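See structure below.
The other protein chains are all here in position, but one chain of the complex has been omitted.
Order of writing sets the chain letters: A, B and C. Residues in each chain are counted from 1.
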Amino acid sequence: MKLAILGGGGVRIPLFVRGVLSRPGISFREICLFEPDQARRETIGRLAMEVAAALGHRGVVTLTPDVEEAFTGADFVFSAIRVGGDRGRLIDEEVALRRGLVGQETTGPGGCAMALRTIPVVLSYCEALARYAPGAVLINFTNPAGLITQAISLHSAVRAVGVCDTPSGALDRLATFLDAHRDEVGFSYGGLNHLGWISSFRVAGRERIGTLLDRYEELQRFDHRFAAFDPDFVRRLGAVPTEYDYYYYEPQRYVQAVAKAGASRGADVLRLNSGLLGDIAKAFEAGDVHDAWQAYFTQMHIRRASYMRTDMAGEAMPLAAAAGGQDQAAGHDATGHDAGDLGPAGGGADRPGGYEGVALAVIAALTGRRPASVIVNTRNGASLPFLDPDDVVEVPAHIDGGGVAPLAGGSLPRSARGLVTQVKEYEREVVSAAVTGDAERAAFALALHPLVPGVTVAREMMSEYRERHGPDLAYLR
Amino acid sequence: MKLAILGGGGVRIPLFVRGVLSRPGISFREICLFEPDQARRETIGRLAMEVAAALGHRGVVTLTPDVEEAFTGADFVFSAIRVGGDRGRLIDEEVALRRGLVGQETTGPGGCAMALRTIPVVLSYCEALARYAPGAVLINFTNPAGLITQAISLHSAVRAVGVCDTPSGALDRLATFLDAHRDEVGFSYGGLNHLGWISSFRVAGRERIGTLLDRYEELQRFDHRFAAFDPDFVRRLGAVPTEYDYYYYEPQRYVQAVAKAGASRGADVLRLNSGLLGDIAKAFEAGDVHDAWQAYFTQMHIRRASYMRTDMAGEAMPLAAAAGGQDQAAGHDATGHDAGDLGPAGGGADRPGGYEGVALAVIAALTGRRPASVIVNTRNGASLPFLDPDDVVEVPAHIDGGGVAPLAGGSLPRSARGLVTQVKEYEREVVSAAVTGDAERAAFALALHPLVPGVTVAREMMSEYRERHGPDLAYLR
Amino acid sequence: MKLAILGGGGVRIPLFVRGVLSRPGISFREICLFEPDQARRETIGRLAMEVAAALGHRGVVTLTPDVEEAFTGADFVFSAIRVGGDRGRLIDEEVALRRGLVGQETTGPGGCAMALRTIPVVLSYCEALARYAPGAVLINFTNPAGLITQAISLHSAVRAVGVCDTPSGALDRLATFLDAHRDEVGFSYGGLNHLGWISSFRVAGRERIGTLLDRYEELQRFDHRFAAFDPDFVRRLGAVPTEYDYYYYEPQRYVQAVAKAGASRGADVLRLNSGLLGDIAKAFEAGDVHDAWQAYFTQMHIRRASYMRTDMAGEAMPLAAAAGGQDQAAGHDATGHDAGDLGPAGGGADRPGGYEGVALAVIAALTGRRPASVIVNTRNGASLPFLDPDDVVEVPAHIDGGGVAPLAGGSLPRSARGLVTQVKEYEREVVSAAVTGDAERAAFALALHPLVPGVTVAREMMSEYRERHGPDLAYLR
Partner (left out) sequence: MKLAILGGGGVRIPLFVRGVLSRPGISFREICLFEPDQARRETIGRLAMEVAAALGHRGVVTLTPDVEEAFTGADFVFSAIRVGGDRGRLIDEEVALRRGLVGQETTGPGGCAMALRTIPVVLSYCEALARYAPGAVLINFTNPAGLITQAISLHSAVRAVGVCDTPSGALDRLATFLDAHRDEVGFSYGGLNHLGWISSFRVAGRERIGTLLDRYEELQRFDHRFAAFDPDFVRRLGAVPTEYDYYYYEPQRYVQAVAKAGASRGADVLRLNSGLLGDIAKAFEAGDVHDAWQAYFTQMHIRRASYMRTDMAGEAMPLAAAAGGQDQAAGHDATGHDAGDLGPAGGGADRPGGYEGVALAVIAALTGRRPASVIVNTRNGASLPFLDPDDVVEVPAHIDGGGVAPLAGGSLPRSARGLVTQVKEYEREVVSAAVTGDAERAAFALALHPLVPGVTVAREMMSEYRERHGPDLAYLR
């Protein structure tokens, strides 16, 4: 099988490749990294090749700046691109934050601007994919993942599945918390990407959601991703919200937390990444692969360890990994990226974890190797009956050689239906604005977002986004 | 027929009585004003009696501080009370406004606090009504009208209809704008009280909504209640929003407008009303009924003429009526309160207008005198299929001697469904909090309101409301 | 106002005209009977003119064989035609009956054949109407009324309302049974034409459906239209079925009843009508208007008095009216046709009764004279949520100058939903077969009818209908 990766020079790719190649079961004859930027190919790309070699798969990872070469012969394509880069993200955040609004990269104004930059680019890749590998399946990580998958689903001929590890990560943590084996867990999950709830959690047929709610304070100490929610509010919801729901349930606290931290996540990541390519290049020039990996891995660790701590707790991102703290923090990390060298990803768990775990679960299921229920972003059909059949939703789906079939009735907490309906309406309008290139429609789409206080401010922000993002949004008129 | 009025000493009552007694068709043998406050009975109440006398109905208006006396023998009861008075309203607004949030009295945090003060009081009146006049129909004006009607519908045995003149007023104005006779107008309207849209407007069977949208700027000049909406946004909606939708579509502009005006509506009304009772009392002491009426009418006129101008345009309420401006302003007023003396309300239009017009239309229909379709707040049934059958919604209903039956499919603009779903969920939770007396539930209800940025701030505000409203909210624990 | 009548030479027309002209309130300057058949114009048509004259409206009734003349200037058009005549009806029945299947003219195979003959004719009249009187409203009585209205609604530009007096007649009888004034009755009714149920019956706000079910045996003695249903079954339904539901609840009993009676309703009516035109013509030749009326009225009385007695009780239609029995029978008749001369229709009831009563109620409401809730066949919208918005259903609708708006949620008994869904699917397919002229589709439509035992027998019957109906069905290929 050949796997092509759009955004092959992204910083997460070496870890992704290590994860993919460390797992038993699926073997790829080629993992082709598509990356137009030469500096990224020569640093991140090369690092990914070294990882493959260290794992005994020398030659499996290839690099190309040519999309035809990348797609031809591909069975699966991963898409994980960031149009506008880290600087674009910073603009997304700033325009919202300086108005006292949520500036997170995937939700609210920031997510809207990101989607508007990204949709035309992704759709043009999809056109190429339909030409060079019409049978391939696109596995979309590109954020905002639900919105982008909706655009692909409605406006392209490509078969696409949107994936995010947030809900499966939450389920894994809940299982661990209850000392349950993940395979005996049944659950209900539903919503949109980055706006989902776990409303039932059964272990060996017994409903345990009540236990989880009763012990929610304990769960918050167990993992900080549950920590930002008011426990009594969660109990009233009757469901466990996933971490991104925070931006909807506590927008004002988020704004205050970022102010306290002194810098937004985007600013931190930009700062963190800025020296990374240079450091890796320097290490490679010095011929030291291990140093290159260390420079890389340290920064990825800082990033992971500080995930959501700015937004939820107002903690500034540390400039360097605390000595010794690394392993401990990693111990809480369900993604399995717990080893500091190029060797196999730790644990050897055959349970999918992290981005690559979910992606591999989808691939294993679609090839018929291991049919499974995976939470994905896919065409709704009748799964959430208050949305349209054509909407893309985030729900568990049965996946096997026959395709992707969403399960019925991902029951949401009652109070979430209105919120989800509203966000989906916003998403539909963003997609329409992007494919028609209509700037006013984009502003009105943004005005429909529940985190945006009105039409006037939405118009102002859209104006500012268009001005500051320059060519990336120049198609909007 | 006997009509009892809860809140019979409210400032609007003399005008209401004048309106009721000026219209042909329905005659009441008694209009009994229930008012526990002696000062109000002796000023406002007496003024209402004088109005009746001036219209040739001496003795029809009666006053009582006793609820049994008021209800016994009543066929219909109007409820228009304000628990906590004008000072309560000011608190409602201030707690929200100083956090930069919408502080309007019927929507958002202010509406929530008002509802929580009011529900227990209204339900206890309903209990009395069920005892003293079990067959009577309650016509509820008490704000927030939809929410209060929902509380009555779910938690009382009384037959109740919630009424507001906002949607019918908007329809009247649209008909006038198009030079159409109101009787040949067919329309679609749907939503909740103070959150509704006109999505179809047919004249003699021909759809004219497109014309209204095309000429929306002209419509804005025609009546200022349409002026605060972005015309292009309205065209994208595909429906004419009614005036209170402003608080949802432009919360930030509202906050800025109030800041610009220098005082909120509630502060203005408090100031305006503060001397009113004294002025009336003085005039009565001096034996000058006409002076009492003038003092009253002038202030009512200022109030009406400045309606929504603070919130939408940032204009401060004038301290006194501009000379000569009175009639002109009244000319824009569809309510028909256009005469400065105690005589019959102007126009003689048999078309219901204003509060009393809608109330009389409901009474005329329920008594079988003139079956009609009236926009009311009533049990949803299957009218808005995305809400629960038990929810109270604001839709056109066929009313005749057989009762109130909502029309099917008050089609909302697509983007409004999520908003309405969310606000209704908030309303359900407010009612539940009020009937259980659960303060935390009240805070979480508020957190669900789309104009409230999160659980933490909702908790803070609810705390402050409880502290500042003292005994009115002391039942919440 | 001008009223045009399609099928102006139909046997019911003189009574219809008498009913229309006897009622206060609506006055027509012209009632134009369109009738291509000269013999019918000279007998039935002339009788209608004499009735008008006797009521003091000489000259109001006009006759024409020309459709342009009939439609030009019309405000309303009644359609009550029978393509294929009484002989066609007989064929409809026979083809079904000789297979042991329900052969009633409006349901099952008979109704299907009737609809297929009628739809093309009605649609061509609609085309003419759209040309000659584009603003006119068509009030459709032509049977099967729901199916024909569905065809018009989907395939013509004409505004149409389908009307049948079955449900309103049933409501009137229930009110009489309970000694209630019809104006204080509230009710729930829903379904399709000739397939409807009354599931709530409130008097002055109090639910009385339980009483009606408890006393159902008594109700059966009160009026024979309730007599054919199993009382215990009706109680289990929890709703009062209207009389045509009999064909669905007792198809086998119907077949046995017809066998017992020795002749179907269609055969009886054919026999009864066969001499009628001759008798009337003879009386007119003899110059005796009163004799003409007597001949006519006697036969109409026999017809009315024997309504449904063959199908439900296996009683053969009497050949002549029993002496003296006439008035008594008429006394049970809510239609008000109780007088044997040309003078005003009896009772003077201002409550609409019978065909013309419902039609006049619709006209009075549409002209804005008396807005009302009337049970009509109209576009579903969201009234019955399990059917399509475009389906025509039989539900109460609010009618006023603004148009026809179905009420929400005509709640059916739970067990009826499947039946109604199935019959509506059959209706959709019949309409599609008629407009495409597809004989096979017609057969398959028939196969979907719940009273037809399979595809094979449906094909056989459709074949036989096409053969026996000759030119009327020759368009099916």
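Simple rule for what comes next: a contact is a pair of C-beta atoms (placed from the backbone, for glycine too) under 8 Å apart; a residue touches a chain by one contact, two chains touch by 3 or more.
Since the model is a prediction, treat every value here as computed from it, not as a measurement.
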Contact set of the excluded chain (shown chains only): A, C
Full-complex contact with the absent chain, from C:R82, C:R441 or C:R468: C:R441
Listed residues A:G8, A:P406 or A:P450, member touching the removed chain: A:P406
Of C:T176, C:Q252 or C:S463, the residue in touch with the unshown chain: C:Q252
Chain A, residues in touch with the chain not shown (by the definition above): 135, 159, 181, 183-187, 202, 204-205, 368, 370-373, 380-383, 385, 389, 395-396, 398, 400-403, 405-409, 411
Positions on chain C contacted by the hidden chain, ascending: 100, 229-230, 232-233, 236, 249-253, 386, 414-415, 417-425, 429, 440-441, 444, 447-448, 450, 453-457, 459
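The rule is short, and it goes like this: only the chains that are shown with their structure count from here on.
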C-alpha-based rotation, chain A on chain B, 0 to 180 degrees, nearest 5: 180
Separation of chain A from chain B, taking each centre as the mean of its C-alpha atoms, in whole Å: 47
Whole-Å gap between the CA centroids of chain A and chain C: 63
